[in-house]
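Before we start, here is the structure in question, set down as structure tokens.
Shown here: the complex without one of its protein chains, the others still in place.
Every chain is named by a letter (A, B and C) in the order it is written, and numbering of its residues begins at 1.
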Amino acid sequence: MINNNRHHSQFQLALQRFRGNKTAMACVFILGFLYFSAVFAEFLSPYSYKDEQRQYSYCPPTPVHFFDQGRLTWPYVYGLQLSFNEFYKREYVTDVNTKYRVKLFASGESYKLLGLIPTRVHLLGVESPGRIYLLGADSRGRDIFSRLIFGGRVSLSIGLIGVLISFTIGLLIGGAAGYYGGRVDNYLMRLCEMVIMFPGFYLLLALRSAVPDDFNSVQVYFAIILILSFIGWASLARIIRGMCLSLREREYVLAAKSLGVNDFHIITQHILPHTLSYSIFAVMLSIPGYILGESALSLIGLGIQDPFASWGNMLSDAMSIVRIKFAPWILWPAFFIFLTVICFNIIGNVLRDCLDPNLKGN
Amino acid sequence: MILLELKNIKKYFPIKRKSWGGQGAFVKAVDQVSLSIYPGENVSLVGESGCGKTTLARIMIKLIQQDSGSIKLEGQEVANLKGSKFRKFRKDIQMVFQDPFNSLDPRFTVFHILKEAMTLEKVRYRHFRDQEQRIKELLAAVDLPVNILNRYPHEFSGGERQRIAIARALVLNPKLLILDEAVSSLDVLIQDQILKLLQELQDKFQLTYLFISHNLKVVRRVSHKIAVMYKGKIVEMAATQEIFQNPLHPYTKELLSAAIEYKSVRRSEDINIHPNAQLVEKEKGHFVLDV
Amino acid sequence: MWVYILKRFLVAIPMILIMALATFLLMGSTPGNYLDTIRMDPQVSEETIGYYQHLYKLDRPLLEQFFYWIKNLLRLEFGYSFHYNVPVTRIISARLLNTFILSFASFVLTWAVAIPLGIWAAVHRNQWIDRLIQLFSYIFLSLPSFFIAMILLYWASQTGVLPLGGMYGPDYDQLTLLGKIGDILTHLAIPTVALSIGSIAALQRIMRGNMLEALGQKYILTARAKGLPENKVVYHHALRNAINPLITLLGYEFSSLLSGAALIEIICSWPGLGSLMLTAVRSKDIYLVMTSMLMGGVLFIIGNLLADILLVKVDPRIRYD
Partner (left out) sequence: MNETLLTIKDLSVTVHDGSEKKILLNRICLDVPSLSIVGLVGGSGSGKTTTGLAVLKLLSPALKIDDGEIIFQNENLLKIALSKLQQIRGKAISMIFQEPLQAFNPVFTIGYQIEEVLVMHTTLNTKQRKEKILSLLDKVGIKDPKRVAGNYPHQLSGGMRQRAMIAQAIAVDPRLIIADEPTSNLDVTLQARIMELFLQLRDELKLTLLLITHDLGMVSHISDRVAVMNQGQIVEQGITKEVIENPQQEYTKKLLGNIKF
């Protein structure tokens, strides 16, 4: 017997193995940073998501200079002049003699930090006539960097809330089907198959069409979450049902029954904890589905409506090749979708390997 | 006074036939079995896989409902016990399962595993002090060190886990302990230790054992009476010495010669079992199934 | 065998009907219907709206409309598309074929690339090749398909190598049969690649996992103990077992292909069921939505059934019951 004083349950051992994996921890850190920035979006972004400056449409990212004639100074930005070249195409000429210092904790648009504290402080900003577009501007001159942070708030939260809803439904239905079996199991599984059976996107469109058109963006946001979780719960239910079926036969469940432990306790003490610890990786692997689902819907104009920002509807701007050619920076949201999705995928897969050492692929 | 009396217990499992109906065939898992277990007299149910011994054991402990037949615990019918009477039944009969790696919940510490066994005696073990005291007493009884309370099952070997399972079964001071192949998945030497431990525990806790096994050799040392099961029926039942010295039923002879001398008995045709053959007492306390 | 297929269809029919009913109710329950949009158009007189209303029974309660639709369905009359003013079947059959072409092309590409890649990665486990493939599979698994489509279109626009979406070239009609096929293939390239990259990565990982599991089984030890050469052990004994679970995946892969295809069709303006569905949903063209939903469901059931039959042929342990 190993007799070190700290004793770890298999689940804690799995977490230790997870912490040992550097890439997985890096992903956790990246996601943590993204979610953190989503929560403090107003503070971190120089401008609000709907702050338009039409004359700066598709303005390229403004370079930040640290050296003034060779000397290190406080970072500053040059002013921009709009002019049209011979093909009447918009061009931005940097106006060397107007300089705007980049200010930390500059005062900008007022907002309520975390919805409570009214304040005007933004992490960085530039005096009013000057504009700082760290990652360039979109068609209506809105700062892409700010909209990215606000968009993150939508795309990232949809993943989490959607998975929570579909996981709870999946747990209830999968658990009931798995534990009671027989006819209950049969009907519930037919129901699951029906939902899985239909091609997701058609279902998405059909359900989306059921949402009345006069919904404002917040209502649409919740409608999308409901739609996505309606499509998602079935596959989770099947995984959980499979687990419950096998757990129910385990001898320690029979032992508990013979010790007079009632059904409720057996489910909450023996069946559910196992299902939860094992379905974590299934949850992690299904979050990308929600994020991509929302992006797809917004991309074709059925998701989050302008002026609200989400990574999907920011990308709809990039649907035309011409715009990509002249303003490639409008593709930034796709990078962040990719980054979030790859982090969840890596974390999900590493978790699965840690939880089932014998299932290890390599 | 009989501790546990079974009167022609029947349990048939339908074989899944094609759905267009017709009289489906049945597997006669347990076919009219009667058995009486007296306090202090260990009985062994020996038979090969598929003879129904595990199903019978799970019926005794009411994990499975029998189709027909009565079970009496200390003279009291068990079928429709309710409330406190049913709880008393649960306390008096406990079971130790076969697979040590499957009978303990990997998420529970040793303390939690044994504490769960106290659910039926919440009053007596209300305070942590009483619980800990009882658990320590039991761990000592099964020769396990006392400092393992917050350890997890995966930190123990097969033999140690089986000792924890035995301790768990003893928490409620049962009268009858059913050991369903409790030693067959263990290593030869560890099997030996567990059987010795069970003999010590029998005197200390006035227990009666019911061994379920597929091998006569293993149960020989610990059982007073042996019942040989074949195709859901008890084909022969007698004192251990009697079974080993003069087996009467052809199947028992075959079982014995294979287990002891590794010689198979050349049998011309299959041993046929008359559907409602009964046990007949050929000699004093030696019952054989009449053909 | 045929009893099994019959049974599968009998089970599938009610499922589709329930799904159709659910969609019908959903579509119907939202305020406004197709005719509202026509009302805004001044040229259309009141009587024609009344006429259409009566013809399509739009004025009747929802359930009645549904049964009316079902009645037509039995007569293979799928109803009328308001938007295109033609019987629904005519539009859908062409679009269905296009979606099928795209899905099938992507399916072939996925399986042709992912299976050998998965086997190769499993056989060279933990060597740098395997690590490299695993890295790429993570990346391609996470790249959203619409993003890949956009980038490919952008690349095509810069290099002019491939057409920028659509299905037929401008001079499609004058081309010979061979020319036509070539033209469609060039148009097919970008959407197929965009659609397949994600599923190639996913399938490759599954194939690798299955191969590793099969290689760890006892019968591989027996095969070696029989003196069989290494490649016979790996590519015959292990591969045969590793393929089976993929066949079951075939059924579900088909449905994810259909839904994935829809999005790519819209981006690459490929005239498939997906883009049709989008316009139908936008303009609340109920019968068009219903029928394309139906077709999507039927396509999926057939795909699923084919996968199950194939599985029974491949894996003897599975019987029909």
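Here is the rule we use: contacts are C-beta pairs under 8 Å (C-beta built on N, C-alpha and C of every residue); 3 or more make two chains touch, one makes a residue touch a chain.
The structure presented is a predicted model; accordingly, all values stated were derived computationally and were not measured.
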Visible contact partners (per top-of-document touch definition) of the missing chain: B, C
Identified contact with the non-displayed chain, of C:L228, C:L249 or C:I302: C:L228
Residue of B:K88, B:K136 or B:H214 in touch with the missing chain, whole complex considered: B:H214
Given C:T48, C:Q158 or C:Q217, the one touching the chain that is not displayed: C:Q217
Contact partner of the left-out chain, one of C:T23, C:Q65, C:N241 or C:N304: C:N241
Residues belonging to subunit C that touch the chain removed from view: 217-219, 221-230, 237, 240-241, 244, 314-317
Sites on subunit B contacted by the missing partner chain, in the whole complex: 48-49, 187-189, 191-192, 214-217, 254-255, 257-264
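Convention: only the chains that are shown with their structure count from here on.
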Chain whose Cα centroid lies at the greatest distance from that of subunit A: B
Centre-to-centre distance between subunit C and subunit B (centres being mean Cα positions), rounded to whole Å: 56
Where subunit A and subunit C are represented by their mean Cα positions, the distance between them in whole Å: 26
Residue numbers on subunit A that touch subunit C, as the complex places them: 190, 193-194, 196-213, 288, 292, 295-296, 299-300, 302, 315, 318-319, 321, 324-325, 331, 334, 337-338, 341-342, 345-346, 361-362
Subunit A residues touching subunit B - in the complex, by the definition given at the top: 1-3, 7-11, 250-252, 254-261, 265, 269-270, 273-274, 277
Of subunit B, residues touching subunit A in the complex: 58, 61, 63, 87, 90-91, 93-95, 97-99, 102-107, 109, 116-117, 119-120, 145, 147-148, 150-152, 154-157, 160, 165, 168, 172
